[in-house]
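Below are the structure tokens for one structure; questions will follow.
The other protein chains are all here in position, but one chain of the complex has been omitted.
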Amino acid sequence: MTVTLMQHTSLTICAHAIRTCWQSFEKSDGGGEKDRELIDRVGNKNKHASTLEHLVYTFYIQGISRACLQELARHRIASLSVKSSRYTLKELKAEEEFKEGDWERAKRYLVETESEAVNLASLKALENLRQVLLLGISNDMAKYCLPESYKTELTWTINARALQNFLTLRSSKSALWEIRKLAKTLHEALPKEHRYLFCLNQEG
Amino acid sequence: MTVTLMQHTSLTICAHAIRTCWQSFEKSDGGGEKDRELIDRVGNKNKHASTLEHLVYTFYIQGISRACLQELARHRIASLSVKSSRYTLKELKAEEEFKEGDWERAKRYLVETESEAVNLASLKALENLRQVLLLGISNDMAKYCLPESYKTELTWTINARALQNFLTLRSSKSALWEIRKLAKTLHEALPKEHRYLFCLNQEG
Amino acid sequence: MTVTLMQHTSLTICAHAIRTCWQSFEKSDGGGEKDRELIDRVGNKNKHASTLEHLVYTFYIQGISRACLQELARHRIASLSVKSSRYTLKELKAEEEFKEGDWERAKRYLVETESEAVNLASLKALENLRQVLLLGISNDMAKYCLPESYKTELTWTINARALQNFLTLRSSKSALWEIRKLAKTLHEALPKEHRYLFCLNQEG
Partner (left out) sequence: MTVTLMQHTSLTICAHAIRTCWQSFEKSDGGGEKDRELIDRVGNKNKHASTLEHLVYTFYIQGISRACLQELARHRIASLSVKSSRYTLKELKAEEEFKEGDWERAKRYLVETESEAVNLASLKALENLRQVLLLGISNDMAKYCLPESYKTELTWTINARALQNFLTLRSSKSALWEIRKLAKTLHEALPKEHRYLFCLNQEG
């Protein structure tokens, strides 16, 4: 799993938005300590959460599973463009057979779990999929025997308010192990000076 | 795949909302022909699409695949509560082994495609999943070797404006065969007197 | 200010949505005590707030000010159809002149504040508006001298999750007096058996 931050809004934009409400531009220090404190106080402590929406991040998320994607997609206040399983399965056709010992090669397509048995079942499913594709069966049919461990990737644009909701819920101990890992990786991919606005569930 | 309409708003509510804008309550015929024409004219022809949002439908959708769910979930202006693959996989433990000829029994868990090879690959994945579960491996790991043909169900609440967008996009010829079937089934599940507000892509 | 609840979803729909996730239909008591407790526990305490979105309410809100409407409209996860100031100002043309003592008659068009001076200023603006309209000036120009105390009405559809956010924020002591009154009135207009899911800011 890798997360690349492709673009983000500067904190100064969010400070400007907040100062628009109170017409307090003259108090700005151009994104310095005063503006940073203002954003946290107004956006988080005083719950004017809409001001945080002016901070927008685009992440390129690679190597998460289709299972994890199902959960990420439940966060509807975000924009996601996902590697299509209808148009990109042909990548498997060029592969050799996946035999039981081929996990190192299969890992290019499958997310590894801590269960050998599950990984093996995924690998078998991958091989069955490869054979189905070699029979010339369309992706629109073949995708039905995709194992949910199958790796996918997406470009994901989300504002700070929705990202806070994601990180809080998905870094909790009760969240699925992979999406907890994604929450942590996303937090680490944030610009350092933005991280103070986001917190991970400590028990995560 | 079955779709049950569990609740819907009466057309009179939408007519009332429109008449609020123009204060034309005296022209109402209590949801009769005049009100129905008003809704179509204002909400569709004159593009005041927000007035259609007062019409809200809750569907109980059963027997669609996890693959189809991935596409349905891209429609973010809707509320979905989905059968959790983290809490409901144990249903498989009580099953006997799934051998190659057991498609009739496997169909309880898997969506059938028109490709025998894909169905067989799904059945094998189902059996592997069953064995993984019998080993006592947690659902949070086992779910990674779920085939995307695995059946799921959800309770889905959506307003008329977002449903129009869904039906238009997903009844098109270029849409995935299963979600096109879902679009058609949803349209048929609508109250007869509401269907005039929705159209399916004719080339679908 | 009057609020009429025009339609709402039954609690059983929300319980059904939650039971879809855990496939626990057999535990349902058809919207009784067990289902009610389930909704509160899952939707509120366990923060699966999306399950509450299946509860949808349509209110007919009358007699709030344009000033209050500005604040209500900031709650974007809701559908609002508002009495149009572009199409309904002619109602004033039939009125006699509004003189200083005519507050009782002016109250049909203006929200009263606790400040006599403000009410008088609003009344003068109302009279100026009436004269502008009598000159045959279009609503699209005349609406610019509307006082923000001018009464409006709307049909408003919102789900329980967004309504909780509205009621919590807008019943707080720091909220504008009129929208606090609206929050209270909305809460009272809720079906009795739904109110336990919503709380008003006690210091409100």
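The letters A, B and C name the chains in turn, as written, and every chain counts its residues from 1.
By definition in this document, contacts are C-beta pairs under 8 Å (C-beta built on N, C-alpha and C of every residue); 3 or more make two chains touch, one makes a residue touch a chain.
Source: prediction; values computed, not measured.
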Q: In the full assembly, spell out which visible chains the left-out chain is touching.
A: A, B, C
Q: Have a look at C:38, C:129 or C:167 and name the one touching the chain we're not showing.
A: C:129
**Q.** Which of A:60, A:103 or A:196 contacts the chain that the document leaves out
**A.** A:60
**Q.** Chain not shown: contacting residue from C:27, C:41 or C:86
**A.** C:86
Q: Spell out, residue by residue, where the missing chain touches chain A.
A: 6-7, 9-10, 13, 16-18, 20-23, 50-51, 53-54, 56, 58, 60, 79-84, 87-88, 91, 153-155, 157, 159
Q. Taking the full complex into account, what residues of chain C touch the chain not shown?
A. 65-67, 69-70, 73-74, 76-78, 80, 85-86, 111, 113-115, 117-118, 120-122, 124-125, 128-129, 131-132, 135, 137, 140-149, 176-177
(Q) Contact with the hidden chain only, please: which chain B residues? (A) 47, 50, 74, 169
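What we mean here is this: only the chains that are shown with their structure count from here on.
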Q: Please find which chain has its CA centre nearest to the centre of all protein CA atoms in view.
A: B
Q.
On a CA-centroid basis, which chain has its centre farthest from chain C's?
A. A
Q: Could you say what rotation angle superposes chain B on its sequence twin chain C, using C-alpha positions and rounding to the nearest 5°?
A: 180
Q: Report, in whole Å, the distance between the mean C-alpha point of chain A and the mean C-alpha point of chain B.
A: 25
Q.
So the centre of each chain is just the mean of its C-alpha atoms; given that, what is the distance between chain B and chain C in Å?
A. 31
**Q.** Separation of chain A from chain C, taking each centre as the mean of its C-alpha atoms, in whole Å
**A.** 36
**Q.** In chain C, residues with contacts to at least two other chains
**A.** 50
